[in-house]
Structures are given as structure tokens and as C-alpha cells.
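All protein chains but one are shown at their positions in the complex.
This part shows subunit A:
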Amino acid sequence: MYDSYLSRIFGDQADKFRESKVLMVGAGGIGCELLKDLLLMNYGEIHILDLDTIDLSNLNRQFLFRQKDIKQSKALTAQKAVESFNHNSKLVAHHGNIMDTNMFPLSFFKQFNIIFNALDNLEARFYVNKIALFTKIPLIESGTSGLKGQVQPIYPYQTECFACIPKEQPKSFPVCTIRSTPSKPIHCITWAKNFLFPQLFGEDASEQDKLKPQDVDSDNKAEIEALLKESNELLDLKALVMNAVPEDDSYVYKIIAKIFKDDIERLLLIETLWTTREKPTPLEFEETKAQTFDGQRLWTAAENVAVFVDSTHKIAQRLKTGPVDFDKDDEDTLDFVVSAANLRSHVFHIPLKTKFEIKQIAGNIIPAVATTNAIMAGFSALSSIHAFYNTVEEKVKHSKMVYDSNQPARFVNSSGLAPRNNRCPACSVTRGIITLDLSQLTVNDIREAIIAKYGYSDDIGIADGSRLLYDYDFDDNLETSLDKVCAYGDVLFITDADEELDSLELFIDRGDALELPAFTLPKAVKNTDTPEDEDDEDDFALEGEVIDLDGPKRKAEDEKEPAAKKRKLDASAEIEIVEL
């Protein structure tokens, strides 16, 4: 009875939903909504996959979770939550990492008709994109950021894939800026979170994390020496933390004196560092009552000392029962990073920040709200209807959706899907699945099999990910058994030594006998790209900020842009969109 209304609106397609198996990767903000939407479309079987557990800050939008579910598996809780509302879909929950090839080998993915991505990070998105390309399963990608969101279905090799448009990588800073010459709050926050925190509280910060001279990108010998000495002394501080007793927090002042006073004085001795920079001022402080304050207002240096003592001492006690990692939603660890970053800023005369602000930066927080998730999940589910159309033209039409609540003229816009980028590092490559038993074959066995199968004129190069296994100049591994150098789920890159045939990617899947995918390799495309002219990109750097300053003029410039490039720039405005 429940799908009578579906068949009224969708006709025969409603039957196809019931006959289909779908995979939903991510049971967070979009995922909770999407699960509800897919259930009410009566999909036959829905697999819910997530590696995460529920956190308090999820509850403002992830409506399948309650206070009592905190710390439970998202996938399992979501499944349980919808059980009583579930009319007739079969539900399977997986608590695990999508990239875990033991848990989710390629054969796992092959059972699905559609994959829905409801992910929050680029790494997993690229991974699922790759899986979709290998298996040719339609992938519906979605993401939100604050009051914006987008949905983009991907029909492998027919439409643009997730990697067709280059994504912006997170910014990184030179070691010296972080360790000796910070000039912006972000440098101090990075130092507190990625350096000081693991040094003091990390599990094995000992040998591995020890700074080596080659890590420091500096010609300044004195600076390197100072940093090395500082690094080794930190190990002594760690011992203080490990031996802390609950009733005595005086050791924390030793830590403060060392980090914010002694180390700074040592840096000051290196005159050359300060010829063009303002000198830092070693911290003067007094012992104070350990406490914490309202996170919306700016704390004074003395207050930051109080918070530093409070949080360090609390974390030191918690270490006795297990490891403590930085988590933006863990008050103690956040307090530590906030106070440490602010004290360092204070020392280097950099403006301090509130806890609220530092939380956003240190936690890479993207604002998230129930409404945007509801809208994007609704589109994601609606888009899946297109996957059942017969022709590419129908699938592609009106499939991509963009929502922006700050564009009053059209909150929601749709467009057709773009064709694939023939320079895309992911989907312009020829690829297939190789099934084999790794323990039965050597590197040379597959080398010979590949040469014979695809008709390479001479030799090939084989790499597993970025690690070279064999080429003309490197034959040490030829007789090595494959299980020593590869694992199931790895991707082999095959290149033609004569550069006549296009390169090839082979996904290693478990099987009894060696089986290579059947296709004819295209001729290699010679790379004749000219580097893009940076000048023109700058015209767009201010897009959105000053759009009404010289609108008509800019528009005229726009029209001169070649179509392909304009598309790339349009899309780069969207890449910040990554859900919660």
C-alpha cells in the first residue's frame, strides 16, 4: 500500500527502486536525512556505512540520534532509529572505514546499483570516486557548508567525476614559521595543536617524532640547533606530565616557564632571526588558580595561564586511563590548544583569539545546520531517479543541484552534468580489475601476463600506488612473491616503457586464478599542456566579494574566457563545500 503513491508519480520506475540495492556512505548530517528519504522511496535494500561515533555537537541536525546515543556507532544507531518507521526496505549497517579493503573489498561494492556519498572529507570522497570508476556504479555525491550545498551525480566515464576538477588542498606552513617565527594566529594554533599537544601528551612522541636536522627548512645553523635542543628538552617535560599526581599541579608552571620563557630566550639569542622581525617577549607570569572561562570573550594572558594549568593538569590525569587525542569537542584538549596558542601569540605580539574562534580554526569546523542537510539529502534522493533512465541525455539533464540561501533570486539551481574532463587524473585513465591470488604469483608473473594481454611492444613499469615494483632499471623484485609487496585493494599503475600505449590502472581484487580485464589500450596521449596563465585567474580571486563593483566589466571579461576554463573556475568556488 505504501508505494501506491510512488507508482502514481513515478510510474514503473517505482518498481525499480524496490528491486535496487543502494549503499549510503556516511550517516552524519546528510546521511541521517538521506536514510529517511531513501526509506520512503522504498529502496529494496539500503546499506549504511560509517566509521564514526555520535558526538554532542551532532545533535543539532543529525535527527536520528539522541543524547543517550553519544559515543555509539552512527551506522548502527541510525539503523536502529529508523526500524519502527521502516515499511519494507532491508537495512544493513556497517560500522567501519570505507577505505578498509579487508572489510570492504571490491566485491562488496559490486552488489550495489547506486552509491550515495554523504561524507565529510576529501580523502574518502576520492576513494569512493575511484571505486565508482572501477565498478562503473553511479555515484551521487553531496556536500554542504553552512547555508550552501550541492549534489552532483557521477556516471563513471560519462560525466564529470569527483576528481575531474582539481580540489584545493589544505594550506600548510613551513616548519620555521611554526616553530620559531610565527606571525599570524593560525601559526600559533597550528603549533599548539600539531606540535605541542602531541609532544606533551602523545603516545610515542619519543624517537619517531624527534625533530631531525633535515626536517628544518632553514640555512640558519643556530636556529636548527636551538630547535633541536628545544625538542629534546620537551621529552623531559613529557616525563613531568606522565608522573603528575592529582593533588599537585606545580609541574605545569615548569612547563610554562620552559616553553614560553626559556625557549623564547634561546630564540632571542639568534640575532639573525630578528633583523627584519619584531622580537618576541618571554612570558612573565605568576602562579594562579587553575580555572576556565567563557569561550565567547577574549581571555587575558593571566587567564590563559590559568586555563593552561587547568587543562594540562586534567589531561595529565586522564592519560593514566588511556590515550588522549586532540578533539575540538573535547573541552580539556580544546582549552589546552586555545591557551597554548594564545600564550604563544602573546609572546610574539600577535593578536589573541577567543576560544570560539580558535575552535573553528583548530577543528576545521564547517558550519552545519539541519535545513541545508535536509535540502541536499532531498535532492540526492531525487537525483537517484535519473540513474534509472535509459539514455545518458536523460540521466544528465537537470541532475546537478546547487543551493545557496544567500542568493535570493534562486535558492536552488540545477544544471546538466558536465562531460568528463579528458585530462582528469582519475577518469581519463584506462582502468580495470585484476583478480588473482597474491600468494601464488611473483611480480614477474603478472608483468609477463600484462605484456602478453595488452600487446606492449617491449617492457613495462609497475608501481603499487607511488611505490615502484619494477621497471627496466629496477628488477630486484622480479622473483618476489606479490603478497610481500602488494595487498588486496591496492592499485597497480602500469606504464609503457616505450610510451606508445596509454598508462593503465589495475585494482587488485582477491580471486583464485589470475584474470585480467579485457580491453584494448588506447595509444598514449602526448602531454602538450601549456601552463595556465595565472594573470587571468586573479580576475576571479575576488569573486563574490566585490562583484557589484565593476559587474558589467567583469562580465565582459568572463565572456572572453574559453568555456572549459570558465567551468573550472565556477567549480572552484564550490570546492569549499564539504559537509560537517
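Please note the rule applied: contacts are C-beta pairs under 8 Å (C-beta built on N, C-alpha and C of every residue); 3 or more make two chains touch, one makes a residue touch a chain; residues count from 1.
Note that contacts and distances are computed from a predicted model.
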Under which of the names "DNA sliding clamp PCNA", "DNA replication complex GINS protein PSF1", "NEDD8-activating enzyme E1 regulatory subunit" or "Ribosomal RNA-processing protein 41" is the non-displayed chain listed in UniProt? "NEDD8-activating enzyme E1 regulatory subunit"
Residue among A:Asn406, A:Ser439 or A:Ser466 that touches the chain left out of view: A:Asn406
Of the listed residues A:Gln13, A:Asn97, A:Ser414 or A:Thr480, which contacts the missing chain in the full complex? A:Ser414
Of A:Leu268, A:Val369 or A:Leu514, which residue touches the hidden chain? A:Val369
Please identify which residue in A:Lys110, A:Lys167, A:Lys184 or A:Arg510 touches the non-displayed chain. A:Lys184
Interface residues of subunit A toward the undisplayed chain are 1-6, 8-9, 33, 36-37, 39-41, 56-57, 59-61, 63, 66-67, 84-85, 87, 146-147, 183-186, 276-278, 295-296, 329, 331, 348-351, 359-360, 365-379, 381-383, 398-399, 401, 405-406, 408-414, 535, 538-539, 541-542, 544-546, 548-550, 580
